[in-house]
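One chain of protein is taken out of this complex; the other chains stay put.
Here is chain A:
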Amino acid sequence: MKTSFAVAVIATLLSCSALAAKPTIKQHHIDALGDDMNCRTCHTTKGAFERPSDQACIDCHGGMHDIPTQPNRFDKNPHNSHHYEDLLECMVCHSEHQPSKDICSDCHKVEFNNLK
């Protein structure tokens, strides 16, 4: 179903209210940053909350070339793939508040034991 702007706004308001469950943070981020981690660590835009930009990830982690994929059974290297090289935004595969999902598996057999 398509959602209108108005509905989206209401949903956003709800999710920010004290009543809504706090979005989960992944353990590796808590381990690394502890109390230093807050919403604005990733959601860096002023004012309205936005989906984090790549830069927020890159500032800590470096670019894709700095983070080679671990060797894996199907020889897939999403941080330097034949189709996209380093062109894609981190958020295409990586999520913080829900499980990450590699887009390779839309077409290929893959196995990433360390997908964060």
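In this text, contacts are C-beta pairs under 8 Å (C-beta built on N, C-alpha and C of every residue); 3 or more make two chains touch, one makes a residue touch a chain; residues count from 1.
Rule of thumb we're sticking to: contacts and distances are computed from a predicted model.
Chemist: For the complex's missing chain, which UniProt name, "Aspartyl/glutamyl-tRNA(Asn/Gln) amidotransferase subunit B", "ABC transporter permease", "Flavocytochrome c" or "NADH-quinone oxidoreductase subunit E"?
Modeler: Spelling it out: the chain absent from the display is recorded in UniProt as "Flavocytochrome c".
Chemist: One chain is left out of this view; which of A:83, A:97 or A:116 touches it in the full complex?
Modeler: Checking each option in A:83, A:97 or A:116, the one touching the absent chain turns out to be A:83.
Chemist: Residue by residue, what part of chain A touches the chain that was omitted?
Modeler: Residues 1-8, 51, 74-75, 81-85, 87-89, 91-92, 103, 106-109 of chain A touch the chain that is not shown.
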